[in-house]
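What you see is part of a larger complex, with each chain still in position.
Chain nomenclature is as follows: A and B, assigned in order of appearance, with residue numbering initiated at 1 for each chain independently.
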Amino acid sequence: MRDEKCSTSFLHPDRLLPPGPALAIARELYESVADLPIVSPHGHTNPEWFAENKPFTDAAELFLTPDHYVLRMLRSQGLKYDQLGVPRKDGAPVAAPRKAWRLFAANYHLFAATPSRMWIDHALNFAFGFAEPLSAENADVVYDTINARLSDPDLLPRAILDRADVEVIATTEFALDPLEHHARLKQEGLIGRIRTTYRPDDVTDPDAPLFVQNIARLAELTGEDTARWNGLIEAHRKRRAIFRELGAVATDHGVPSAFTADLPKAQKQKLLDDALAGRLDAAGAETFRGQMLTEMAALSVEDGMVMQIHAGSRRNTDSALMRERGANLGADIPARTDFVAGLQPLLSRYGNAENFRLILFTLDESTYARELAPMAGYWPALRIGPPWWFHDSSNGIRRYLDQVVETAGFYNLAGFNDDTRALLSIRARHDLWRREICRFLALLAAEHRLSKQSATEFAVHLSYHAAKDAYRL
Amino acid sequence: MRDEKCSTSFLHPDRLLPPGPALAIARELYESVADLPIVSPHGHTNPEWFAENKPFTDAAELFLTPDHYVLRMLRSQGLKYDQLGVPRKDGAPVAAPRKAWRLFAANYHLFAATPSRMWIDHALNFAFGFAEPLSAENADVVYDTINARLSDPDLLPRAILDRADVEVIATTEFALDPLEHHARLKQEGLIGRIRTTYRPDDVTDPDAPLFVQNIARLAELTGEDTARWNGLIEAHRKRRAIFRELGAVATDHGVPSAFTADLPKAQKQKLLDDALAGRLDAAGAETFRGQMLTEMAALSVEDGMVMQIHAGSRRNTDSALMRERGANLGADIPARTDFVAGLQPLLSRYGNAENFRLILFTLDESTYARELAPMAGYWPALRIGPPWWFHDSSNGIRRYLDQVVETAGFYNLAGFNDDTRALLSIRARHDLWRREICRFLALLAAEHRLSKQSATEFAVHLSYHAAKDAYRL
């Protein structure tokens, strides 16, 4: 699984490790974690891949069109999504995969010093053995080589999990998802290694597309009267149980802010009435989402599912793109987030509850030292998730560790999760995290802030055990 | 005073100094400051210790139960305050000290890479000569050794000040404090070395417990009509004078935000009327606190006391804890703070006043480069206090120096203050600051941004003189 070829390839074996007096320790630490299995408790891979286990279509489908990190950077430099083969809602033709791939390859220099570059370099080497970076010159060779290999048994989705030594991976599904792929995985005995996650944004966010229909559909699925507050909660309870049967150990909640509410019963029913009648303004919708977070916490206390909150993404800031091609194509931008005031109602109620665990993710790095670390260093329920999205990069991880460890300690961190939609990037992302962890710990050891023995223990902990502990795997 | 035993103990003599090319300079700088006397112009030690000079009770009383940094971390990992021997308001029994100590020792790994760990390691070595860290294995030995030693003359509070070479230390008392311990210290000629600080939050914050009674008590103490604005100010003037007689050179103000006000006379009386009648809403209370800050500035211009503002702590965010055991037990969390808009009224009035000095402390690190450094680099009245609370750590100090020095220079910094409630941590905290100062200056020198001679001068300045200058000692 290790990058055996790295020393002779463009991937230097010491990459990201600190040059200078801490290098030897860092290398030693990395040796001890590089081959550990992957625990991937949060991400967005497609369960169909694992259920069907069919070959991927082509190199562009694997590396380009589903990767919003890549698409957005190319777009920012004037390339058009039509040229990059990104499908349009109106069905108008876009560039063919090979043409898009060539454009991507010719512009690969745009990714210098970005995490995308590291992930793709690693994946091209790891999965296909390429020993030099993508470029205009080798675009066709790389494209053809990849495509020719895609049907090989070692590149089928399940084989990729094996080669990457993925011990467990969680996908993420909405509350109304039919979960047919996970059902099939269950039949094949693969639930456990592959798991779903309960992400009920489709029925907890009044601003979600088709919210009212979704609430009705939830009623059909569960036999509950979801127009009544109690029925709505009972419906969630039932869906959560079904998700758990398909391996879910966690819920996940994507919210624009960390706002929560804890309203009296009567007001909750009125909120639901207004939501179903389409009468909520922006503040009302925020209150609805905030109350639902508190309800989800209550259910987690009850059923033990670990709760995740991903707060602070302003979604779809380019309405033209949204109209033309839809969501998740690069136009989501971070927002300031206030976790302390926002979570006060939820934590006042459940922050000390015995069975409750809440993992927080932020896109606002100013909250690391000011909010998340002090909060996680107090509340038994809280863990801090790893750097998220734009911050899941070398320097992003360095800023994170710099700002959270001293106040929250190592044991209030939830380890790593790759959060990826790109199957081949999983190993690459974990490898980057592990290297950064080893760098951080080696520097602590070199400054005599930590013994080498402790550094080794924490390297293993943060590379492997912390995630299992945090998600109760 | 230096850690002579360190080189053979678990405290490495080079700890925190930068490995690599700057190490030699850093060592040399540290040599020049390690033995300087301690100036501790702001903190929360108990004046009774110095007045009575009696032995401490046991190891838990010394290191565990009064240290909210330690308690909160243990709690965050699921340990109960009952198990840790934290007293309850209802008087129900909690764990005995030895049992609590064992739990603390068995969980000492939770503090890896935190400042608490550094402070406690240092104190155990400095005061008791332990040569290895606390652990489950040595818990009882350490506990018994400490307890056996507590009556020794060199571990009485005043002797600890001597051993730590504390030249001057300030405690912090509320406006209504009887100051009997300081009175006794005065009789013994110890005022000067030990000083009080005027912290009138009890009578400046309408949200303080018993505020109305406090204002009445202030009237009794001073013979002023504190229901009239002029009388209230006159009462402060008198109390400040009494505090100065007991060594106070400074006032201190703990406020949720940096908001200040500068109202016309009539509105001030109305504000006081409303406060005494319990008619203030949240905004009104904020205005009252903000106006009182400006009044305190006016009195500082008059009497020369240095004003300190500690702004931006959201206190008691866990109401269950507050009900059960009270304040200062770990549930205070930082808040975003706007120093520029907040201090505008106060600074417009007194920012250029001849005799005025205001030292600012923040828990919102995003204000270092954006607000505090630019403001302190302009207003003659302003100095920036050292990193506060959660940020008084190695990396916290690094972020602080990184962000304030270039814009504010060295001379607008107030040096260090330890702000501690734990007597044995004083030397440890100053040592950590001095090591970080030497690290910072050595790196500047190694990059040829500062001559070695200047680096040495600033190392001494920031370790010793800056605090004396800032507090006019």
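A few comments on the model shown:
Throughout what follows, contacts are C-beta pairs under 8 Å (C-beta built on N, C-alpha and C of every residue); 3 or more make two chains touch, one makes a residue touch a chain.
This structure is a prediction, so every number in the text was calculated from the model and none was measured.
Taken as a whole, the complex in this structure file is built from 3 copies of one protein sequence, with 2 shown in place.
Just so we're on the same page, only the chains that are shown with their structure count from here on.
Distance between chain A and chain B, defined via averaged C-alpha coordinates, is recorded as 40 Å. Here chain B touches chain A in the complex through residues 12, 14-20, 72-73, 75-78, 109-115, 118, 314, 317-320, 330-331, 333-336, 363-366, 390-391, 393-396, 399, going by the rule given at the top.
If you check the complex, the residues on chain A that touch chain B are 20-22, 338, 340-341, 344, 347-348, 351-352, 366, 369-371, 373-380, 382, 402-403, 405-412, 444, 446-450, 454, 458.
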